[in-house]
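Of the protein chains in this complex, one is absent; all others appear in place.
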Amino acid sequence: MNKNSSNIMALAPNTPNKRETVCIFGTGDFGRALGHQMIQSGYPVVYGSRSTQISNLIPKDAEVLSHAEAAQKAAIIIIAIQRQHYNFLTPLAEILRGKVLVDISNNLKLNQYPESNAEYLAQLLPGSKVVKAFNTVSAWALQSGTLDASRQVFVCGDDVEAKQMVMNIVRALGLTPLDKGSLLAAQEIENFPLQLFPMWKFPIFLSLGLTTFFFLYCLALDVIYTYIYEKNNFSFFIAITIPNRVCPVMALILLALVYLPGIFAAIIQLYRGTKYRRFPDWLDKWMLCRKQLGLIALAFASLHVVFTLVAPLRAFVRWRIGKGIVSQALNNKTEPLDSTTAWISDSYLALGILGFFLFVLLGITSLPSVSNNVNWREFRFVQSKLGYLSLILCTAHTLVYGGKWFLSPSAYRWYLPNIYMLSLVVPCAVLVVKFVLIFPCVDKPLTQIRQGWERNPKYSE
Amino acid sequence: MNKNSSNIMALAPNTPNKRETVCIFGTGDFGRALGHQMIQSGYPVVYGSRSTQISNLIPKDAEVLSHAEAAQKAAIIIIAIQRQHYNFLTPLAEILRGKVLVDISNNLKLNQYPESNAEYLAQLLPGSKVVKAFNTVSAWALQSGTLDASRQVFVCGDDVEAKQMVMNIVRALGLTPLDKGSLLAAQEIENFPLQLFPMWKFPIFLSLGLTTFFFLYCLALDVIYTYIYEKNNFSFFIAITIPNRVCPVMALILLALVYLPGIFAAIIQLYRGTKYRRFPDWLDKWMLCRKQLGLIALAFASLHVVFTLVAPLRAFVRWRIGKGIVSQALNNKTEPLDSTTAWISDSYLALGILGFFLFVLLGITSLPSVSNNVNWREFRFVQSKLGYLSLILCTAHTLVYGGKWFLSPSAYRWYLPNIYMLSLVVPCAVLVVKFVLIFPCVDKPLTQIRQGWERNPKYSE
Partner (left out) sequence: MNKNSSNIMALAPNTPNKRETVCIFGTGDFGRALGHQMIQSGYPVVYGSRSTQISNLIPKDAEVLSHAEAAQKAAIIIIAIQRQHYNFLTPLAEILRGKVLVDISNNLKLNQYPESNAEYLAQLLPGSKVVKAFNTVSAWALQSGTLDASRQVFVCGDDVEAKQMVMNIVRALGLTPLDKGSLLAAQEIENFPLQLFPMWKFPIFLSLGLTTFFFLYCLALDVIYTYIYEKNNFSFFIAITIPNRVCPVMALILLALVYLPGIFAAIIQLYRGTKYRRFPDWLDKWMLCRKQLGLIALAFASLHVVFTLVAPLRAFVRWRIGKGIVSQALNNKTEPLDSTTAWISDSYLALGILGFFLFVLLGITSLPSVSNNVNWREFRFVQSKLGYLSLILCTAHTLVYGGKWFLSPSAYRWYLPNIYMLSLVVPCAVLVVKFVLIFPCVDKPLTQIRQGWERNPKYSE
């Protein structure tokens, strides 16, 4: 009962325990962990098992009976056995009629079976009320009490009362039930613990693809070109110099891609004159993964910051600076400070720092616990206003830094533009279109459309 | 019902659905989104609408009836129409008598009307039980299921049972109800989604004001003075050098301002000899925005760190270092290492790093999800003990760094003290008074007062 279970007073007979008895079929890891936890929360627990010999792994306040006997003692039966053994339940159909069966099973692969385990159970035993629950919680998390991974238990089922009974048990165990609707949702719930960052897949593959492309592009222009035409072996650029060119480019492009779908949506709504038609599928999907795109952009930006700050520690940079100073000393003169160079150097650094600062702020507000504490208007203010400000600052940072190369022919090695120019295409396009969209003559109809106004209304009320 | 709504088995008639019918007046965005979500959670939904022609935007399992017919079918009626149309409900007063009306409306401006929408509704229909709820949730959040912004639903109302019914629906939708008391709280609840960081207003304006002052102060002393008397054009200091003087000053002052109200409170309690009298209003407000002040101070400190680390990349710094080395080379000698200079340089850097490290730790523990996981004693230990340690380290960092200027006359340009000296006034004052307060002869009576002891008790028991 208690953590030091030496004391057995807790559930002594004189305790007027009013909680309904719960039956658990199966004495595997999860069945035992769940039973243990339920006894702690005051539920009498009965195990249904093939062998009624009591193992010392089973919580000692629990009874162990045959399946049929155990089922008769309780209104709720937790099916802690694997799907392939479900058919042995069919002979018990009569006993299980009207009872609440809780399917807690998980599969090994996404969509392993045509129908979900819970629906399969409901088909086998049409007289019982099947509820899907507990599959997102692991036996280990239940036992250790450290529910770091998740306290959420998704519940679904066709019978509302049965679902309510199960949700009460979930709450009593200190977990948070989340009603996902009818048993149709079981497939989704069973797939949930098998998913590996489904929302991140597209953003990550996109980033990997773009990163590879830009890396090879830089490799060609900075290492191979230099080696062929200038006979310099700059192969060590692979470690820091090239990553520090690819990272800011990726950060800027991905940040612009966060705001691009919003621009598309506005144009589509303006064109259609209504908000009541669905966006094309690709746009919907894109809008749903904006947060992930933004966070990956932030990761690239952070890497860029560290790669940049590390520069003075690099042997190459130290050698280059030393060379410059030595040549000044050998020529017996000190170069005067060029005020324009100082201005450019300081202002692109300052723009980058402020842009990154706002970007980190965006990242912090997208932490679930922070975003749960702000209201809708505040969330939009941070994510939209501050986000655009960050995009403007980061674009300006790149423009000031790389500006001098635009008109220099030496920047066009093999007639290819420098990577900086490539990185500026998307962000500049986004900023220009956004600038047009905030003109009153465009913004006013858009706001009306978003408040429900339709140019050609087709539906009554 | 389910996400792929092609399958219609979920709420088939044989499902013994026991949830009470809910009626929704109004078929706008929010009414539809809410109805859709309720059907998913097993509630039969009836729409009351002016036109009963079924639009294909309305969830297809919902009935659409006239207002009067729909209202008769349910005990709970959700009023998803705008306040200016509330008066059309008066003819229905008889039908709505005794029913629970849920006001979900929001205004466009803070305190737009003299009384809250919910109170206005209650006045129009005195026979109904009005409950305010759902106004903090957006239609978009309900539809998309990604409740990033907030899962909290504030509920208030004069009838406890009605409130309970509404809170059960809120829970069934997977949201978290928060009881805010009687209908008087409706005004506050309606203002909530319109607020834009109300707790941050004062700290942000204070920071902006101080930042502007210190920026102009630095501009005068570092750029204008140098230009007039030394004919040097250091205008590019505006980009990094001056921000990097203002940021640490702001961080230090704001951090001290976090601990100053606690000092005032202790002095007031000691003077009054009781804790049972309210603090002056300004002190109460100040104490409530300490967290915000601290986070802004952390932002300034972070900017200071990045601005400082970026120094070796600046053209100006590289030029200055190069000039020094070239002049050494031209004079044909190497300056020996001065151990004192090395000590001062290393120790102020180390003090700053440790102070900033503790400061970041404070920031992390003030994240809602972290602070929810520590107990009261742990929270106070971190925020008070570690906070003061951070303040001591940061003050020492500034003292060691700027110490040499205190006695140098060249630091007093235009007879004005250096910005470092200004920044040290508040933190040093806080630390000195705090040091006095922890003396046993002062600490003991203060602890007694805080445990409820009174020097001149006036109240019985």
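Note that the chains take the letters A and B in the order they are written out, and that residue 1 is the start of every chain.
Just so it is clear, a contact is a pair of C-beta atoms (placed from the backbone, for glycine too) under 8 Å apart; a residue touches a chain by one contact, two chains touch by 3 or more.
Being a predicted model, the structure only gives us computed values, none of them experimental.
Between the chain not shown and the residues B:Ala68, B:Ala350 or B:Ala429, the one that touches is B:Ala350.
Where chain B meets the missing chain, the touching residues are 158-161, 163, 178-179, 181-185, 188, 276, 288, 291, 305, 308-309, 311-312, 321, 324-326, 328-329, 332, 334-335, 337-339, 341-347, 349-350, 353, 356-357, 361, 366-379, 381, 452, 459-461. Within the entire complex, the positions of chain A that touch the omitted partner chain are 1-3, 7, 9-11, 15-19, 27-29, 40-42, 49-51, 53, 55-57, 136, 138, 141, 144, 146, 148-152, 172-174, 192-197, 233, 235-236, 239-241, 243, 299, 302-303, 306-307, 309-310, 312-316, 318-320, 322-323, 325-327, 329-330, 367-370, 372.
We take it that only the chains that are shown with their structure count from here on.
With each centre defined as the average position of its C-alpha atoms, the distance from chain A to chain B rounds to 24 Å.
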